[in-house]
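Structure in structure tokens, see below.
Selected chains only, in their assembly positions.
Chain IDs A, B, C and D follow the sequence of writing; residue 1 opens each chain.
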Amino acid sequence: MSGAPGALTFAGRLLRRQLTLALRRPVAVFNPLLFFAMVVALFPLGLGPAPDRLADFAPGILWIIALLANLLSAEGLFRSDFEDGSLEQLLLSPQPLYLSVLAYVLAHWLLTGVLLAVIAPLFAVMLNLPAAALPVLVASLLLGSGVLSFVGSIGAALTVGLRRGGMLIALLVLPFYMPVLIFGAGAVEAGLAGLPVAPFLAILGALFSLAAALGPFAIGAGLRISVDA
Amino acid sequence: MRAAMWSFFHKLGSPPWLYRIAGSLLGWLLPLSLLALVTGLAWGLLFTAPDFRQGNSYRIIYIHVPAAVVALAGYYVMALAGAISLIWKMKMADIAMKATAPVGAALTFIALVTGAIWGKPTWGTWWVWDARITSMLILLFLYLGVIALYEAYDNKAAASRACAVLSLVGTVNIPIIYKSVDWWYSLHQPASIKFTGGSSIDPSMLYPLLLSIIAFYGLFSCALLGNMRAEILARETRTAWVRRLAGGEA
Amino acid sequence: MADVEPLLSASGLALERGGRQLFSGLSVAVRPGQLVQVEGANGAGKTSLLRILAGLSRHGFEGRVTRSAPLLFLGHHPAVKGLLTPRENLRWHPAGEGSHDDSAIEAALAAVGLYGYEDVPAHSLSAGQHRRVNLARLYLSTSPLWLLDEPFTAIDRDGVAALQALFVSHAERGGAVLFTSHQPLAVSYRVDAVVLGAELAA
Amino acid sequence: MYFDSLEALLAMEGHGPYVWAAYGITLLVLALVLSAPGRRRRRLLREVRGELRREAAHGSKEAAHAPGS
């Protein structure tokens, strides 16, 4: 019998587990992207296709979609683990909960935020966003979606034990998403207007650090409450 | 001295004591607050001169502004109570938190509705996405989120802990939300509309407004105490003192 | 035996759920070498008791629980992911307890009769095989104290016999098992009983 | 008193409907918020009283066995 794994090894295994679970079906990787693509396609249909109008609104639209995609995937972050008993096991584990929770959030971020950030330029071009604004778009999405993942995970942790959580997480979490939306879309708009973008990215970075430092505690507390409810 | 303080804290943890104290507090706070409200509103409605730009519609200020001010303060009361209940596991803080949410939500609602009504004659529209208004709308969402979360749990002890976590997360976030919305608005503010000109208020309008604000704080506290009393009862229905109370108050 | 330090002890446990007093004044002590069966009708409170002892329920009951040894807990839900294979389920198990070695995992899966099923997705296993993946954790465990909620559910006769033999050998090695089950153990080892709901019937 | 007559007070130079609607809604909501706890408290006490009466009538054996809602 070799003993239990070290804390970092263990967190790494949880990360692999989450990624494997998500990627087990190849279509799963592409789904968020396709969702993103389709919703992007809805906007010209709903708002009318005038290119200049679309370009004006592209930062906002892309950020709103990223935010919704994040929200939707956050909802299920702990659900199956709650239902099949994995979450109780995690809470009983001798391993530090902070790191375990971090692994969950990291997996979520990689699979939604990072992925979306990477392909967002494609959709931005479809919405006629000038190429100059693309780097800011990617940078702001990368940082901002990290914050969203942490905040969304708090909501998910607090609602995972509720049998009708569905929309509740949106209520809890959307108000906290709003600053990220404002600074994220603001960064891209500033980039478009040729204004300095560093302050925006700095704010998003600060929010990200704050979320990473405090978020896991709130998530852990939420999970304990949910399992004990 | 220390013994006295200790016994005070001890009593604070005792439901029947709190129930009684809250009752007697209510006994004089409620009449006083109502008196302040009636005086302030009557003063504002009947005895002040109309604003030179807005005419009589400005009289809405005597309910609009107090509701907004107290609603915002209410969130901090709630979060503080949540923190206390989470950290020191104090039952009464927990009850206070649960009692604050509906009152705060109602005041936020009043601020928004009276604002919407004010906006129609003043700006010709029910709603604008101004920074203050948007932040207040978000505050309403925050309150409703806490209420919805509480209601969604069957296990009310767990519900309180969950709401405490949520309102704590909220306190960290409220300043961020406010700053971001302010900034967002100043970035986008359309040149054609200007609402936030530092309106210097005439003292004749200020006194009734201050009185009305005090009245709203008082009423907020009354609703809070009342809710706490009801909540204490709800949690203690099986205890002897409630049974005695029910028997006596026939 | 009573002089050995208990791995788990609880005293003055009282629990009310849904307006019913499930138990009160209940004391439990589990010492190395003990097999303890928690018995009681459906709804008597066995699962609730186990969750309190495991530390999953921390609120809403009275009494004190002291645990002095690492713990392995298997609940009603098997914590097995259908999308992962049995091997992956064990390697990445969120309990972070026991051995995560690949060869040890293979041996454990063989021990629960899943030889040859190591690498099929768990959702294509039968109900009993699915639960066996979870039971394989017992063979990997390094914890002396096991708390098991109805471990024999959906397991066939041979499987139950093998499991009971494992309990005995675990106890003989100085471990202890507290478990719930509706069927009596068929082992030649002393099994202590905690019976719930007796007061109610009386 | 700023207004000369009741009509003037009610009309407020055309802004009357807005002002009075705002005040009306505010007072209504305040009344609801302030009266809700009292109503809930009285309902709870009534329920406890009912329980006491039931227990007095049937003895407490059944109450102990019936699982709550």
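Everything below uses one rule, namely that contacts are C-beta pairs under 8 Å (C-beta built on N, C-alpha and C of every residue); 3 or more make two chains touch, one makes a residue touch a chain.
Nothing here was measured: the structure is a model prediction, and the numbers come from that model.
Engineer: Each chain kind shows up once here, so list its copy number in the complete complex.
Structural biologist: A x2, B x1, C x2, D x1
Here, only the chains that are shown with their structure count from here on.
Engineer: Looking only at C-beta pairs in contact, point me to the busier pair out of B-C and A-B.
Structural biologist: By number of C-beta pairs in contact, A-B is the larger.
Engineer: Let me have the rounded angstrom distance from the C-alpha centre of chain B over to the C-alpha centre of chain C, please.
Structural biologist: So the centre of chain B lies 49 Å away from the centre of chain C.
Engineer: So, what's the distance in Å between the C-alpha centres of chain B and chain A?
Structural biologist: 33
Engineer: Distance-wise, how many Å sit between the C-alpha centres of chain C and chain D, to the nearest whole number?
Structural biologist: Each chain reduced to its C-alpha mean, chain C and chain D end up 51 Å apart.
Engineer: Could you check chain B for residues that touch two or more other chains and list them?
Structural biologist: 155, 158, 161
Engineer: For chain D, what residues touch not just one other chain but two or more?
Structural biologist: none
Engineer: Any idea which chain A residues touch chain C in the complex?
Structural biologist: 1-5, 10, 13-14, 16-17, 20-21, 24-25, 80-81, 83-95, 100, 224, 227-228
Engineer: So in the complex, which bits of chain C are touching chain B?
Structural biologist: Against chain B, the touching part of chain C is residues 59-60.
Engineer: Help me check something: in the complex, which residues belonging to chain B touch chain A?
Structural biologist: Contacts found on chain B: 86, 138, 141-142, 144-145, 148-149, 152-155, 158-159, 161-162, 165-166, 168-170, 172-173, 176-177, 179-181, 183-184, 187.
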